[in-house]
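The complex appears here minus one protein chain, its other protein chains still in place.
Per-chain numbering from 1; labels A, B and C assigned in written order.
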Amino acid sequence: MAIIADENTKAVVQGITGYQGSFHTERMLKFGTKIVAGVTPGKAGEKVHGVPVFNTVREAVEETKANASVIFVPPAFAADAVFEAIEGGIKVVVCITEGIPVHDELKMYWKAKQNDVILIGPNCPGVMSPGKSHLGIMPADIFKQGNVGIVSRSGTLTYQIAYNISNLGLGQSTVVGIGGDRIIGSDFIDILKMYEKDDQTEIIVLVGEIGGTDEENAAEFIASEISKPVVGYIAGITAPPGKRMGHAGAIIEGGKGTAESKIKALENADVKVGKTPMEVAEIVKSLLK
Amino acid sequence: MAIIADENTKAVVQGITGYQGSFHTERMLKFGTKIVAGVTPGKAGEKVHGVPVFNTVREAVEETKANASVIFVPPAFAADAVFEAIEGGIKVVVCITEGIPVHDELKMYWKAKQNDVILIGPNCPGVMSPGKSHLGIMPADIFKQGNVGIVSRSGTLTYQIAYNISNLGLGQSTVVGIGGDRIIGSDFIDILKMYEKDDQTEIIVLVGEIGGTDEENAAEFIASEISKPVVGYIAGITAPPGKRMGHAGAIIEGGKGTAESKIKALENADVKVGKTPMEVAEIVKSLLK
Amino acid sequence: MKLYEHQAKQVFSKHGIRVPQGKVAHSPAEVAEIAEKLPGDEVVLKSQVLVGGRGKAGGIAIVKKSEAAEKSKDLFGMEIKGLKVEKLLVEEKLDIQKEMYVGMTLDRENKGIVLLASSVGGMDIEEIAAKHPDKIGRKTVNPVWGLWDYQVRELLYDAGIPKEYFRDVFGIVKRLYSIFVRYEAELTEINPLVVTPTGVYAADGRLNIDDNALYRQKEVAEFKEYAGSELEKEAESKGINYVKLEGNIGVIANGAGMSMATMDLIYLEGGKPANFLDIGGGASADLVKASIDLITRDPSVKVIFVNIFGGITRCDVVAEGLVKAFSEIEMQLPVVLRLAGTNEEEGRRIIEEYMEKNPNKLVLVKTMEEGAKKAVELGGG
Partner (left out) sequence: MKLYEHQAKQVFSKHGIRVPQGKVAHSPAEVAEIAEKLPGDEVVLKSQVLVGGRGKAGGIAIVKKSEAAEKSKDLFGMEIKGLKVEKLLVEEKLDIQKEMYVGMTLDRENKGIVLLASSVGGMDIEEIAAKHPDKIGRKTVNPVWGLWDYQVRELLYDAGIPKEYFRDVFGIVKRLYSIFVRYEAELTEINPLVVTPTGVYAADGRLNIDDNALYRQKEVAEFKEYAGSELEKEAESKGINYVKLEGNIGVIANGAGMSMATMDLIYLEGGKPANFLDIGGGASADLVKASIDLITRDPSVKVIFVNIFGGITRCDVVAEGLVKAFSEIEMQLPVVLRLAGTNEEEGRRIIEEYMEKNPNKLVLVKTMEEGAKKAVELGGG
């Protein structure tokens, strides 16, 4: 089955005429994703890699029955794009855009929540269900269809771990990059719930990093609600506390959210935590046997 | 059974230490309403007619398990009071206050809606279930327990019609004054639904007035969803169009919302419309036989 | 509270919506002075009255600058739908290439703010809506979430706003919405919104503010001018809801619904109310007295029908106010009085006590139907 994106996903790309939008639309099409429409205000009637462009999401949905959206618009316009997608009737919104003001992200979160829309991201690599659908910017070649579900706060680390898993002869049901910002649409728990219900997923990999308490909350949830085996990885063991690590999602706030605290919480929930991306893949392989 | 307010209603009065709050608390207590707490910030520890006063609704609910609120605070603070009641866990909020800015009323409506709270009013006389509970400012003496459900946009007209019904030897299950402002928490349809389900109510009286299209919408709803007989009254047949009639709820906007249009809509839905308040009572009596 | 066109335009301009150059004149001399300083050969004289249909009533004129003062004499003192023209807005004449429409108002049904736009303007928007519904864009905004850009785009695409003006109109709609919210408006519109060689302008402007919000809308509250007939102005200044009507039966009631029902009853009995007067909820004795005072000064009134059903209003307080009025005002008119509801007993007692000592023409009735009948009888209807 896979989660979030599958054979039935028909996607619109918001910001399709931009550089990133166009580049990744081509890659998604090549992968096999059903990109049925693009949206850029004022560019209705154009085509990008053969995909028809509309002025509004509402029109695109009316014409193509799209049910998912991938957003590539610049940060200043991203919240508006998310709102437009939601009010346009889209049920899965994947927001790739990085650098969105956090006060906008708060509104995006609540808008999606109130409308029962799955919002992935922002500042995320998207969703990849190998062999079915890919909504985002992941390097498709490294994935293989299989039964490992991956959920991750970090983009590149996700690729790394998926790549290692593929190299061991295994594959992924779905790979979800939930994004590294402090306020995101879907957190670990939201995705864990879906994997728990998903027939195709037999084992779950959770990739976290320092900052916040999302991993600790996930650990608690896993202990009580998840029956499938979970393997973890936490980046930032050696990050100096209080220093700013790249994006704001990785600030260590008030001593909480350290790698130690997260690893401990996961291990207490019977999650095997790998020390390197390679070790994570190896644990997955050993548990699947 | 009655609707909205009954024997199980335990009410808090917001603004209990004010002139109106205190006056009507005494009257509600005399009627038999369970007023378990009052709220006025900064006056915790005081008592008004024996009712303990708290600083916050949250505290009042924690201490007394109140499940309804009657609001008498001045218009500038009324929206805040409604929000406080809703977040404090109150499930029925009756807002008596007149003169609330309409942009505040819009927010009150959505806040109640999102939290599944019944908001009655503002600018309304409240809810009266004779023999059970009274949340508001109605003159209790004129009501009698019975099986006529009344819902009305006009305060004084409600009393008049209820009074006439009582004088004919009948009584009311519940009387709801939904308020005359343009934006109100519960409209005719919301209350009609409750009367339809209420065992005690055998016949419904709907009292409308010119302005808006609430009566027209109600007529449509009655035609398809209400099995009990409905008797109507519409005030403002002789109101000159475009002139401002007291509160803004009665402005005739753009030719729509005339008494003629409302009466016609109701009659099309098989509602008997009385020409005078007395005639309304007489129709009710004839239909109940 | 309705703002005059020139006031609305002042607000628009302050918030970045372009309006024609112009100024308000109170006399032909001022008209000449203002016209002189405006660009072009011709100017527009616009009567400042708070009703629609000025144009059709002849309240707007385009004239040569040299003839502006002379022409303004015709306009000053004109009556438009009962309102005297006391102010003229003297404006530059725009070089109009196209007329469009944007407006917004409360959406009672959807509990929001409805935005309207049309690529056709200058006529009555209701007429356009009826004849060319496809030319009207319509969008309800949820007041909690506010207006988002995509909604403005959808509105303008639906309205068929041409590409070349899209960006300008987009900006104007956003500004207009923030004015609507910031000033707590009930309605605001620009009709026509005009395209000229130098850009898009609000050639006319309406902005109605929620009266209940005036206490915190100090900037526009200062614009407040009482409008209507002398009695209506006085009533408004005292907080009495009063509208002058054609008949001869003065009506005082509490609550808008009850007041309207009272009028309806008078009509049913064959009479005609002289006014609508709602003392509201919880009226004081002084307000009751002021209401009686007001009505007695309307020469067409032959009888007064006071119809009170007390809730938050107390019958004893109303009775006190009446007694006060009867004692202090020289009353020749017969009064029909119905008191019921809160403190009814006490109210009737006060009135009966007064009647014992004072042979006023006061008839105490039991029901409003009876009262209406009696009032029509006494009014000679």
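Annotations for the structure displayed:
Here, contacts are C-beta pairs under 8 Å (C-beta built on N, C-alpha and C of every residue); 3 or more make two chains touch, one makes a residue touch a chain.
Being a predicted model, the structure only gives us computed values, none of them experimental.
Shown chains touched by the hidden chain across the complete assembly: A, B, C. Touch with the chain omitted from the figure is made, among A:Gln20, A:Asn115 or A:Ser261, by A:Gln20. Checked against the full complex, the one of A:Ala85, A:Met138 or A:Val284 touching the unshown chain is A:Met138.
The chain not shown here is touched by just one of A:Asn67, A:Ser154, A:Gln172 or A:Gln200, and that residue is A:Ser154.
As for the chain not pictured, it touches subunit C at residues 144-145. Seen across the whole complex, the unshown chain contacts subunit A at 20, 24, 75-76, 96, 98-103, 106-107, 109-110, 125, 137-139, 142, 152-157, 159-160, 163, 180, 182-183, 207, 209-210, 212-214, 217, 233, 235-240, 243-250, 254-255, 275-278. Although one chain is hidden here, its contacts on subunit B can still be listed: residues 41-42, 55-59, 77, 80-81, 83-84, 87, 107, 111.
Methods note: only the chains that are shown with their structure count from here on.
Taken together, the touching pairs link the chains end to end in a line with two free ends.
The greatest centre-to-centre distance from subunit C, using averaged C-alpha positions, is reached by A. A separation of 27 Å divides the Cα centre of subunit B from that of subunit C.
Separating the centre of subunit A from that of subunit C, both taken as means of CA atoms, is a distance of 55 Å. The residues of subunit B never reach two or more other chains; the list is empty. Contact of a single residue of subunit C with at least two other chains is seen at no position.
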